[in-house]
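Here is the structure we will look at, set down as structure tokens.
Only one protein chain is missing; all other protein chains are in place.
So, chain A:
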Amino acid sequence: MGVDIQSLVDGLMTALQPTNLLWLAFGGFLGTVVGMLPGLGPATAVAVLIPITFGMDPTTALIMMVAIYSGAMYGGSRSSILLNTPGDGSAIAATFDGYPMAKKGQAGQALAMSAIASLIGGLIAVVGFVLLAAPLADFALKFGPAEYFLLMLFTLSAIVSLSMGNMTKGFISMSVGLLLSTVGIDLQSGVYRFTFGLPQLSEGIDFLVVIIGIYAVGEVLYNYLSIDKPLGKKKRVGEKWITKEQWKRSKWPMIRSGPLGFLIGVLPGAGGSIASMLSYTTERQLSKRSDQFGKGAIEGVAAPESANNAASVGAMIPLLTMGIPGSGTTAVMLGAVIMLGVKPGPLLFENDPNMVWSLVNSMFIGNILLVMINILLVGLFVKILDTPPKVLYPLILVLAFIGTFTLNYSIVDFYLLMIFGVIGLFMKMLKFPIAPLILALIVGGDMEQNFRKSLVASDGGLDIFFASPICIALIGLTILSVCYPLIVNGIKRKKMRTQHKEWDM
């Protein structure tokens, strides 16, 4: 199964339908607005905006979700550049040079460059998606329950080990997520587990409630900690378009960062944060003007922005072909996708090619629309940043409650929402990584089912987990991902020791 041109064209036609285009633009706009609110990241944006897609047909709803997701990624960089407050990890690198540029009165140029870079990164990644998704889906057909179980194990361990320095907390976060995923009726035996006699829990804890609770309510509660602190002073926008010189300097960094970001996005566990950081450091090393990095170098905005957008497209591959999200935000996206009744997996490409390819085309068109929206409406967006957070936070809270209610029409979810809001607050305060919990909660059920199916297939023997080359490779990757931080720390310590020795001499 190579690239099916007919499906690609059909998908383009679906994506170009006026209703879909309208939702694409609207979703992109909304995503940008919520994504740029200080302190709220793309995950929150997707979480609170999920209910908007209720009542739409699945393809349109999926297009809308993707538009919100990409819009939120764009929005995240707006507040990074203008206020020095990134919405999430993937927008951090944009502050390094974006904010210094804004301080020099070049905010408009930094914003324009971030939009252009996102477009270029996004387009490169869409091409990558077209080339890679179908072969990967084909490959995923070879996966049996044991392989799936190990793939999920690897994804979880990767996401934990990438929360560097916080491995213990990452594992705690992951375990809590896995335990929460066991609440409810056990699908294989019909045994009720940990429901405490509450019928509302018999179908398990709705992970969307957890997501909205932790990302929206928890985020607002966390922002209360600094609510009376004045925000970073917003800078003058200045010129709204980049100069030829800036284009010349940024052209290659953007083109290089696109494929890099895309490939990192495809890896389970890695996401936009790593992609943007890695491309930033790479470009700094490659640049002739590396001394200007951090002081307002335009390449320092272009490279990470291209990489992070490419990664967000790349992350859709494991999400759609295997149902494995790569980061917190994509985990939220997966939640939304499952809620729409779409079953991600290798068969999605065979059973519903039109949906997949209209989605791909929407990503393509969406990126172009978003650049237009972001460049034409820069004045409006800057004004939105003037909305006082003290008005915004109550609105986000109310949206979270309404959104939660529309999931199951149950008041019990309101209580769960608040409980997870408080858990989110504590996790953020105590620096527990959230992504492992969300990811574990979403894949936990499937992980257990696959584990048990493999055991049944092998009559209880564990040898099935070593039976195929894919299994052995996955086990190797899992061990590597757990050991990776230990190795890195070891090398750092050794370096420090040699430095000390040099100083002593």
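Annotations
Please note the rule applied: a contact is a pair of C-beta atoms (placed from the backbone, for glycine too) under 8 Å apart; a residue touches a chain by one contact, two chains touch by 3 or more; residues count from 1.
Here is the rule we go by: contacts and distances are computed from a predicted model.
For the chain that is left out, the UniProt protein name among "Uroporphyrinogen decarboxylase", "Tripartite tricarboxylate transporter TctB family protein", "Putative spermidine/putrescine transport system permease protein" or "Acyl-CoA dehydrogenase" is "Tripartite tricarboxylate transporter TctB family protein".
Looking at A:T19, A:T168 or A:T243, the residue that reaches the missing chain in the full complex is A:T168. Of the options A:I242, A:M277, A:L399 or A:C471, the residue whose C-beta touches the omitted chain is A:L399. Remark: the omitted chain is touched by one listed residue; of A:D88, A:E283 or A:E448 this is A:E448.
The chain not displayed touches chain A at residues 51-52, 54-55, 168-169, 171-172, 175-176, 178-179, 182, 186, 188-194, 220-221, 224-225, 227-228, 388, 390-391, 393-395, 397-399, 401-402, 405-406, 409, 411, 414-415, 417-418, 421-422, 425-426, 429-430, 448, 451-452, 456, 460.
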